[in-house]
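Just one protein chain is left out here, and the rest sit where they should.
And then chain A:
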Amino acid sequence: MMEAVKVLDAKGMACPMPVVKTKKAIEEIESGEILEVHATDKGAKSDLTAWTNSGGHELVDQTEENDVLKFWIKKS
């Protein structure tokens, strides 16, 4: 797995904040770099996936452990 340059902790946040914060965080990294996002809101799963696609970014990987959802998003 490629190393994330930044980790966003969105645990405990409710919709829409995980996506809003992810959008801000991705603006702060360079194209090709990876952002790691941690969230607990179940809706984040489908919303972050859909947002990633609509923004042209790439969802490199995602996991779910102990109710924590983790996403690795590569900036386009």
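Keep in mind that, in the parts below, contacts are C-beta pairs under 8 Å (C-beta built on N, C-alpha and C of every residue); 3 or more make two chains touch, one makes a residue touch a chain; residues count from 1.
In this text, contacts and distances are computed from a predicted model.
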Quiz item: Name the absent chain by its UniProt protein name; which of "LVIVD repeat-containing protein", "Rhodanese domain-containing protein", "ABC transporter permease" or "Na(+)-translocating NADH-quinone reductase subunit D" is it?
Solution: "Rhodanese domain-containing protein"
Quiz item: Mind pulling the chain A residues that touch the left-out chain?
Solution: 14-17, 19-20, 23, 42-43, 46-47, 50-51, 54
